[in-house]
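Apart from one protein chain that is not included, each protein chain of the complex appears where it belongs.
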Amino acid sequence: MSTIYLVGLVVLVVIGFVFGRARAAALAQAGTLHSRPPYHGLFVALGVLVPMAALFVIGVPVGRWIVESQSLSAYDLGPADALKRDAVLRDIQSVIVGSYAGEATEALRRAAATYVSLRWIVNGALLTLGCAFGLLGFALSYRSLAAPFRARNHVERFVRIVLFASATVAVLTTVGILMSVLFETIRFFERVPPLDFLFGTQWSPQTAIRADQVGSSGAFGIVPLVTGTLLITTIAMLIAGPIGLFAAIYLAEYATPRFRAFVKPILEILAGIPTVVLGFFAALTVAPSIRGWGQAIGLDVASESALAAGIVMGMMIIPFVSSLSDDVINAVPQSLRDGSYAMGATRSETVRKVILPAAFAGIVSAFMLAISRAVGETMIVVMAAGLAANLTFNPLEAVTTFTVQIKTILVGDQEFESAKTLSAFALGFVLFFFTLTLNVIALQIVKRYREQYD
Amino acid sequence: MTDVALAAAARTRVARDTAAEARVRARYRAEWRFRMYGLLAIALTGVFLVIVLTDVLRKGLPAFTQYHLNLEVNVDPAEIDPQNTRDPGVIRAGDFHALVRSALRGIFPEVSERAVRRRLDALLSSGASDALRDRVVSDPSLIGTSARVPVLISADADLYFKGLGTNIDRRDGRGAATPTGTIGEISITSTANDFSPDLTYIKLTISIRARDLRAEAERFRRSLRTVEARRGELESSLAAARNANDAARIAAAESALKPVLGDQETLTSRASEAENRAAELQARLDRVDSQETLEDTQPSVLVAINGGLVKVKQLGNARIDGEVLLPLSSESEAAPGAWQIITYITPEANRRAGDREVTWLERLKQMGLVEAGFNWRFFSAGDSREPELAGIRGALTGSALTLLVTLLICLPLGVGAAIYLEEFAIKNRVTEVIEVNINNLAAVPSIVFGLLGLAVFLNFIGLPRSAPIVGGLVLALLVLPTIIIAARAALKAVPPSIKEAALGVGASHQQAVFHHVLPLAIPGILTGTIIGMAHALGETAPLLMIGMVAFIVEVPTSVTDAGTVLPVQIYLWSDLPEIGFQAKTAAAIIVLLGFLFVMNGAAIYLRRRFERRW
Partner (left out) sequence: MDMMVHPIKVVSAASPEVASAAIKIAARSVNVFYGDKHALKDVSVDVPERAVTAFIGPSGCGKSTFLRCINRMNDTIPIARVTGQILIDDLDIYDPSLDVVQLRARVGMVFQKPNPFPKSVYENVAYGPRIHGLAKSKADLEEIVVTSLKKASLWEEVKERLTDPGTGLSGGQQQRLCIARAIAVSPEIILMDEPCSALDPIATARIEELIDELRANYTIIIVTHSMQQAARVSQRTAFFHLGVLVEEGQTETIFTNPSDKRTLDYITGRFG
């Protein structure tokens, strides 16, 4: 049905364009046109497209809903959850195509019959209505064509609306993210009190195999996850902070253009390595090495230590810190440097006493963005950090993070209503909220910093 | 350093006195140190990069070659096409594996015991007969004849040839050796003390092992002491709580005590176990005896004599008892130098291939039946549970389909949004909200986009799980900010004079933008798009959320089929315990990095090629 509808739509749109253009060309013989003929063609084409597309976008889901709900009521399915509904619908579909395994029940066959006949009616109605809409749109837009008619302005207004709609997709994405985590988080908090969630020191989300199973509640205290995330992020920042900052200082203040041209690609390549690759490296090379060295000096190192994940995450963030700091340092006006040099300061003195203080706010925001990146990073910790929610600050032990838990809970079989599944969304909410706050603050600082020197 | 010192010396002439001179020198030293920190930071970054890349290359390159046997297989009609139909469908269903298996058994006729035969069969991959099947299906006239075909071997056998087996040490016998039989359990006696070096070596390994065990036991004891101290503490606090009759504290202390008690128990048993083993070994070592029983935790010693091979079980100075792995041709005495003592240095327990397998594989290699070739299968096969059969075709196709969806969605949306914001947006609250929002969206963790995909695309809209279309949608939203930002920069870089010129001849604002500004911004937009696509190609976390982690053998053919993508395949393989998959993982990473380098290279080329100075 969709294919027929869309083909019909395309045909009508093309016809609209051709007729509109031809009419405008004819009008041009009589008098001067305001808009060029193709714009008249486009105007008519849009006149066909808009109502037909709108009908399609609204009509298809509504039609499906009507068909499904009617056939389900023919099946006499009582109050049932989404899972049961889906199963019955699948059965109905397989009865229709004749692939149903086993003997279909009377109710099922009745439902299938309803489904088929209703689908016929709905599809027919949609096609007819679509044609009617398209022809109506055609007639109306075709009639308004005239030599002084401003077809171009109308087409351009439409294009402008489309462009604006594209720009709002980003906003809709944010709203979508917020909605998807917020609703599930609220449902989670109906089961687990927010205070237990925020201040509990035990994290062991239990899977309930059956809903009535004993002990399916589990413990949902995020403190161990916070400390775990914090521990790994701290290690990462201890590595990426100094290295990234010093690299940026060297590149901005000391490096010759040739050296810069050589080093920049290194940083770009490092930044371009997918985190799953770094995770592989962390889990299969760094972690065993650290464990080996630890044992050589008599330390007991977990095979999935926070240290390994932290080190590799630090490597991942170095290019991020250095390029952001590089920008910030370059934004410090040359006049400040000149002033310092004129007083006989060496370069390092200038950097330490003049440039870094001047760029301080910018560097802080660069670090904040880097922290937000580290907190939200998933693959390295999934592959190299553990699952055990240990409440510890020992970098040699295994810890777990927000992202690891979200991934662990949501990958594989899940039961959508359980507190365990919902808890992943609550974790996602905290993660989103935290990184967003960090970013908003950091971007504000950067903005103010730039305005200061612009 | 000398340069700096000289420069400092040259400059000190300006200084007024020696104190000032010293100060200047100290300042230059500080300057030098500071500079070195910067260089060190850059060097460390470079070293990190080199280590990561070489590590991946070292692990992954072997996976691009695959060893196989070149066997002469008798295509027996009874197994393939007993009715002589020559119907490809019938032939395809034939038991080709049995043919290949019997061809291999034909090389080692002495293997008759079931358990041993099963080990021999296990040298073959479960896909060993694929090449034979394809050949016979395409050329049915081969039925009834014999054909030489490549036969895929198991991952363990493959890894053995790739050097993950054992070092083999060979040494000629100095005395004349006489075996007591040709098959089964036999003894070999030499006229010289040929085996004494091995005996010494074995004793040495025993003493090292005993030392290690003692050290381990000591470590357990140490941990045990800490645990005991903790137990004491907890018990006293428990007692205190009991006295105070504080139920909550009692419960807390008890629950804390329980794991401690468990730890104590495990540690005690582990420590004493290690101590016992050490004592046992020490006793063996102390025994004044020129006999030693070999275990699989020690290097394997074998004797090659009279065309056969004997695995040593009892080792003496001049005499060994052992089991025949390859039958001897006769019981006759072997002259000095005509027989060899062979040592597989890696203990059998630490190897994937046992002594028998090593022996067979070495024999096959001697016979010239082992060949290495480029592993085409890696690119032509879907996923598999067997490392030697697994390929990345499914993942590559999945990635391509996903990226196609991503590109089709985010390029028009991104460019549209960029044009709107850069050219048409009036500065107001709405525009500001959109701009701030785009900047923040660029920094939202990717896994959160996965949550969005799960909640909205799968659960709300009801799109199919694991499908490239959902992956593409999620990735499109993920890279949208990148593309918008890049496209805006590209549009902004087009000088306003071009737009003015167009407006000046009476083009409308949109005509000026679409006819002049946008075409000039296209290289910049493409560069940004390629970089965004590269980012999408490497992205993993959000795709895990929408179920692209399923084990899927079939290569997806449409955007609604279940599939996976390359980075997720890497993640999945990296999680598997088989050592064969480690190389596959690294090889898949090399392919992924190869694509990324090509894409980024294309972006850099575009940037250079179309860079325009106005």
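In order of appearance the chains are A and B, and numbering begins at 1 in each one.
Here, a contact is a pair of C-beta atoms (placed from the backbone, for glycine too) under 8 Å apart; a residue touches a chain by one contact, two chains touch by 3 or more.
Worth saying up front: this structure is predicted, and the values here are computed from it rather than measured.
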Identified contact with the non-displayed chain, of A:N153, A:T168 or A:T408: A:N153
Of A:R36, A:R187 or A:R347, the residue in touch with the unshown chain: A:R36
Candidates B:L61, B:L369, B:A507 or B:L576 - the one touching the absent chain: B:A507
From B:N84, B:S497 or B:T557, residue that would touch the chain that is not displayed: B:S497
Where the unshown chain meets chain B, residue by residue: 426-427, 495, 497-509, 511, 515-516, 520, 612
Missing-chain contacts mapped onto chain A: 28, 33-34, 36-37, 150, 152-153
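Criterion: only the chains that are shown with their structure count from here on.
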Distance from the mean Cα position of chain B to that of chain A, given in whole angstrom: 28
Touch list for chain A against partner chain B, complex: 152, 156, 159-160, 162-171, 173-174, 176-177, 179-181, 183-184, 242-247, 249-251, 254, 263, 266-270, 272-281, 283-285, 298, 300, 315, 318-319, 322, 346-349, 351-352, 369, 372-373, 375-379, 382-383, 403, 406-407, 410-412, 416, 424-425, 428, 431-432, 435-436, 439-440, 443
Complex contact set, residues of chain B against chain A: 27-28, 30-31, 33-35, 37-42, 44-46, 48-49, 52, 55-56, 59, 219, 223, 412-417, 419-421, 424-425, 433-434, 436-441, 443-452, 454-456, 459-460, 477, 480-481, 484, 508-510, 534, 537-541, 544-545, 547, 549, 567-568, 570-571, 574-575, 582, 585-586, 589, 592-593, 596, 600
